[in-house]
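With one protein chain held back, the other chains of the complex are shown just where they sit.
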Amino acid sequence: MIQGVFKTLGATVGAAALGFAVTLGAASAEPTKVGFVYVGPIGDHGWTYRHDKGRLAIEEAFGDKVETSFVESVPEGADAERVIRKLASSGHDLIFTTSFGYMNPTVKVAKQFPNVKFEHATGYKRTKNVGTYAARFYEGRTIAGILAGRMTKSNVIGYIGSFPIPEVVRGINAFTLALRKVNPEAEVKVVWVNSWYDPGKEGDAAKALIDQGADVILQHTDSPAPLQVAQERGVFAVGQASDMTHFGPKAHLTSIVDIWDGYYIAKTKAVMEGTWSSEDTWGGLNAGMLSMATYNEAIPAEVVAEAEAARVAIEDGSLHPFQGPIMDQDGKEVVAADAVVEDGVLLSMDWYVQGVQGKLPK
Amino acid sequence: MMGMIDTLAAILVTVVTAATPLVFAATGELVNEKAGVLNLGVEGMMLVGAVSGFAAAIATGNPVIAIFVAMLAGALMAFLFGVLTLSLMANQVATGLALTMFGVGLSALIGQDYVGTPIKGLAKLSIPVLTDLPLIGPVIFGQDFLVYLSLVLVAAVAWFLKSTRAGLILRATGESHDAAHALGYSVIGIRYLAVMFGGAMSGLAGAYLSLAYTPMWAENMSAGRGWIALALVVFATWKPGRVLVGAYLFGGVTILQLHAQGAGFAVPSQALSMLPYLATIVVLVAISRDSTRIRLNAPACIGKVFHPET
Partner (left out) sequence: MLLKLEPRGETSRAMIYLTPLLAILLTLIMGAILFALLGHNPLEAMYAFFISPISNSYGLGELAVKATPLILCAIGLALGFRANVWNIGAEGQLTLGAICGGGLALWFYDSESVFLLPAMALAGALGGLAWAAIPAFLKLRFNANEILTSLMLTYVATLLLSLLVHGPYRDPDGFNFPESRLFADSALLPVMVEGTRLHLGAAVAVFVVLVAWLVVSRSFIGFQIKVIGLTPAAAGYAGFRHHSLVWLTLLTGGALAGLAGLFEVAGPIGQITPVISPGYGFTAIIVAFVGRLHPIGILGAGLLIALSYLGGETVQIEMGLPQAVTGVFQGMLLFFLLACDVLIRYRVRWSIGASQEARGTAS
């Protein structure tokens, strides 16, 4: 019965909003309320930390015209739906759900609150009031691949993965393709730690990889531990999520930095002005959704120039990280020389390119 | 050949580092269990120790002070546990779990301003010639000082429990508190001391995480190591020396499975990650078969409430 009331209410308000969205947004003195659902604690210094930076950027940009709130460490199980619903029913106009596991709960709640806008990170389900967004972090992996290929002496690269999901596999492949383009001898060893966040285990994985001959360490996990290990052992590493320079200045080649600020501000503005619509945003370097941290001074100028050239080329579209020919692990050509890998294939990638050691479990 | 020996040495150093926080926490817990108190709050005490030690290191720049602060913080958490379970006779199992909840929250609250702050890790020992010896050099003469302290701790606790009068009294307290009380010992007082020692060691384990193992502070950085430490006490059948064996076994299998992955084993990583847990079970089964010996080691009064007048 209560749901019935909500439905009627939702429909009325929804219709009104459709008609008078622009005037409403401009005339209303009420601040726009933006809610965030986080999968980890803000203090993880990784994924959630960066999303919260984006939230703070909204507050900075709009001052008292916005009100933001958040819920931390929301498990991706039964609790997610309740938290999202609570945000929706407490007057929030725009809700960002910042982890893949929130996809189905977000869509479910969105159905019950047609006048609230939802933005779900890294998923693929959209409805009239649910948009999706993600960043093409793999573009940063391409730059990292060039740096690693030029800086490695042992030709063994260690790669610490969290879970074997398409996002991470895509990063490994983009990295490996760029790596072997500049250094065909180089190979990539992958270790999965089965956690997004466990500093001790990430550090141990880095040590194991270094002991197996790796002299550049990549990570797709959140803590700066691998970089610290690299610094201690005198090898190079690439940071993740934040600029991690200060955790290992000598080892730090660069970091692939998540930047949600611009996207969050733009979407909040769109809601304020009534121009929001459900879209799929998969932004890369040119959209400013990721950036490369300062390059290490130890990198020779010509290598920096090469990396920068690649960055510019990716930004202007003249270079695609997944440009053929691409061979799979058995040496079979899976992408022809004149083709690129389509977004749909990238989204569901579950195979390794040539140059990655080990097998991906199916 | 040299290369292989160097690699082996590096792997052994990694295993020792991974095991050391477990050794501290498990040895401390062993002492309070021997006194008859089961404190499941190790994870929470570790986190509070980690953040306090980190904060003190930032404030003073002195690792020794930082370690003492971490131990003090762990002991204070344990004191709170003592007030609840010893003075107010609350259930130990549940209070320990609540202490972990409390500690996770409290450490996050204290640590808010330290997230993303780097710190210089503890220096490793470096003795000319000795540290440069192949294999044994880095493994025996090239660790940070807390690793040596953990070994001293295990030896000292073993000696204390076995060969000192105070150790005998502590064990008697855990074995039969009524008898100990009848002999005129303050059961509650002894247990307070044992519990606070356990807390201090958990705090020290936390400091090892935030100052040596991965020198940084981030929420929940212990990532479940407190639970492994608890399991290791059982694994060790309440013998300090076996805590060392258990911690090195667990650390060793963990590192080995990472190496197996790096070497490209065609086994899913999740299956390989199960190995440390399965290995611990298998070894426990192997050593538990002699039931009489285990019963002798397990403190009879563990988890039981004591009141001098009942």
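Order of writing sets the chain letters: A and B. Residues in each chain are counted from 1.
Keep this in mind: a contact is a pair of C-beta atoms (placed from the backbone, for glycine too) under 8 Å apart; a residue touches a chain by one contact, two chains touch by 3 or more.
Computed from a predicted model, the values in this text were never measured in an experiment.
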| item | value |
| --- | --- |
| Selected residue (touches chain absent from view) among B:5, B:64, B:89 or B:127 | B:89 |
| Sole residue of A:69, A:127, A:275 or A:294 that reaches the chain not shown, by the stated touch rule | A:69 |
| Residue ranges of subunit A at the interface with the undisplayed chain | 1-4, 6, 35, 41-42, 69-79, 81-83, 85-87, 90, 100-101, 103-104, 123-124, 163-166, 194, 347-350, 361-362 |
| Interface with the undisplayed chain - residues on subunit B | 80, 84, 87-91, 93-95, 97-99, 101-109, 112, 219, 227, 230-231, 234-235, 268, 270-271, 273-274, 277-278, 280-281, 284-285, 288-291, 294, 307-310 |
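The working rule: only the chains that are shown with their structure count from here on.
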| item | value |
| --- | --- |
| For subunit A paired with subunit B, centre-to-centre distance based on mean C-alpha positions, whole Å | 36 |
| Residues of subunit A that touch subunit B when the two form their complex | 40-45, 49, 158, 164, 189-195, 197-205, 207-212, 214, 223-225, 228, 232, 242, 246-247, 357-359, 361 |
| Interface residues, subunit B side, partner subunit A - complex | 7, 10-11, 14, 18, 21, 108, 111-112, 115-116, 118, 121, 209, 213-216, 218-221, 223, 225, 254-255, 258-259, 261-270, 273 |
